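Omission of a single protein chain aside, the complex is shown with its protein chains in their original locations.
And now, chain A:
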Amino acid sequence: MQFDQSKCSVLKGFVTIKDGCAHVVPAAAVDLYFCSVSPGPCGGRLSTRTMLGRTLREVSAALKQGHITPTELCQKCLSIIKKTKFLNAYITVSEEVALKQAEESEKRYKKGHSLGDLDGIPIAVKDNFSTSGIETTCASNMLRGKGYVPPYNATVVQKLLDQGALLMGKTNLDEFAMGSGSTDGVFGPVKNPWSYSKQYREKRKQKSHCENEDSNWLITGGSSGGSAAAVSAFTCFAALGSDTGGSTRNPAAHCGLVGLKPSYGLVSRHGLIPLVNSMDVPGILTRCVDDAAIVLGVLAGHDPKDSTTIQDPVKPFVLPSLTDVSKLCIGIPKEYLTPELSSEVRSLWSKAANLFESEGAKVIEVSLPHTSYSIVCYHVLCTSEVASNMARFDGLEYGHRCDIDVSTEAMYAATRREGFNDVVRGRILSGNFFLLKENYENYFVKAQKVRRLIANDFVTVFNSGVDVLLTPTTLSEAVPYTEFIKEDNRTRSAQDDIFTQAANMAGLPAVSVPMALSNQGLPIGLQFIGRAFCDQELLTIARWFEKQVQFPVIQLQELMDDCSSVFENEKLASVSLKQ
């Protein structure tokens, strides 16, 4: 296809694409994970287009070497954001902010004073992190109504900005992060970019279904689905999610990404609008483990504004290269082999175990006996904290306020009824029930005790010499939206968090790594759970695994074809992807 210069207006000042590569990622040309930026297959200067498919580390090196400028990169990502608008990944696109940041970054690079690996790198942030001057909605009418604009940055956002990262926008989620599909926010559901991938489409064609393609798009998983879609669709190189019961790892698995939930207390929660304070952790979504490690290295460490962060200084994260796994002991928790687990995931799980074993690692079956109580325990603790945390949304200081003013109480009631969706209101209701004096002992205290038992299960296993646990991340690959909404939010959350949420109860680091495509051509991820504050060790093992499995890159040219046909007047969009 011809590169149409005339339609290039959105790409003002954009360096003309010179290479002849036809896909987002040059087919099998680049070692995605480990290449330092050597001249690509397209000659001396790498194009922005090939850049997009690359990892954060690669593009960072390209920026340092001047192969590309932050502004070029930023504009490219902005144009993809526009093209993929129908994915509904972003709630707010902070174009002006990003371009200004890019300009600043460019100046630094010109002076040779880059701030580090993240300088000039486009990132996205889930819309439940406070961003100074940028609207923050939690995908809820409660905050969206009056257009809540936080006056401060969440610590993690500030840390990214201090490193020169470019904030592309705020990503979609389930309302107040309550959900596992990214389907229950006021801005509507997020569509999984893999729905439009060549890999998935070809499989569907083989099955010769003649269904309406558009109505069969897949969910991203959630609740950080917007962040996952944003990274997966190449609109940015890393995104922040939040993880309370699996909200980062679940969409990472469904979108073929690395999703890291760091140890509780390693990364500051200040500015993260809470779901469950005692379990929330800022999560990281990237295309590879190395990138997650870079971002974690920036985010980790004590924050005086969050008393639950560890005091000990955190050393920079440099992942050692792991070549020998023979000294490792991998635990396979037998309780995670549930009947609901899809056979495909199960067989990939055992394949992964075999992989470790064949490379010399010790792989043993372990028991986490209290696993089956985890979901119900989580439900009590989660809703209780939700009931408490949501009490502040009363329409007085910020956010939505109803028109009723007959009394303060009536105003509260109507404001909260109008501001929260059914899911949030339902959780507030049950949470307050559990916290009632007469119920407190029977529910909350009991759940806390069970939580302790669950945490102790992990301690026992790790004390027995296990280095990491290997588990599935999700029951199956992503399902179509129409399928997903057949069950209500509560049922879905309970099902989908089954493998992920115990790590939150115990505060352990866990990472989902994409392993392979399913028969349908959709990503399946596996989860590694590590010892508390052994995030680096966990990532080292995850990277070894990632290298072994060589998960394929998403091929999105069809998505972009569709875009151009679906959005006639946005034909120019295809410019960036095709020539």
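Convention: a residue touches a chain if its C-beta (ideal position, glycine included) is under 8 Å from a C-beta of that chain, and two chains touch if they have at least 3 such contacts; residues count from 1.
FYI, contacts and distances are computed from a predicted model.
Engineer: Given the choices "Trafficking protein particle complex subunit 2-like protein", "Ufm1-specific protease 2", "AP complex subunit beta" or "Glutamyl-tRNA(Gln) amidotransferase subunit B, mitochondrial", state the protein name listed in UniProt for the chain not shown.
Structural biologist: Its record in UniProt gives the absent chain the protein name "Glutamyl-tRNA(Gln) amidotransferase subunit B, mitochondrial".
Engineer: Quick one: which of A:A139, A:I273 or A:C377 touches the chain that's been left out?
Structural biologist: Only one of A:A139, A:I273 or A:C377 touches the chain omitted from view, namely A:I273.
Engineer: Taking the full complex into account, find the residue in A:F444, A:F484 or A:F499 that is in contact with the omitted chain.
Structural biologist: Result: among the candidates, A:F444 touches the missing chain.
Engineer: Which of these touches the unseen chain: A:V318, A:V376 or A:L436?
Structural biologist: A:L436
Engineer: Would you write out the residues of chain A that touch the absent chain, in ascending order?
Structural biologist: Residues 129-130, 138, 143, 150-152, 154, 269-274, 276-278, 304-308, 311, 384-385, 387-388, 390-394, 396-398, 408-409, 412, 432, 435-437, 440, 444 of chain A touch the chain absent from view.
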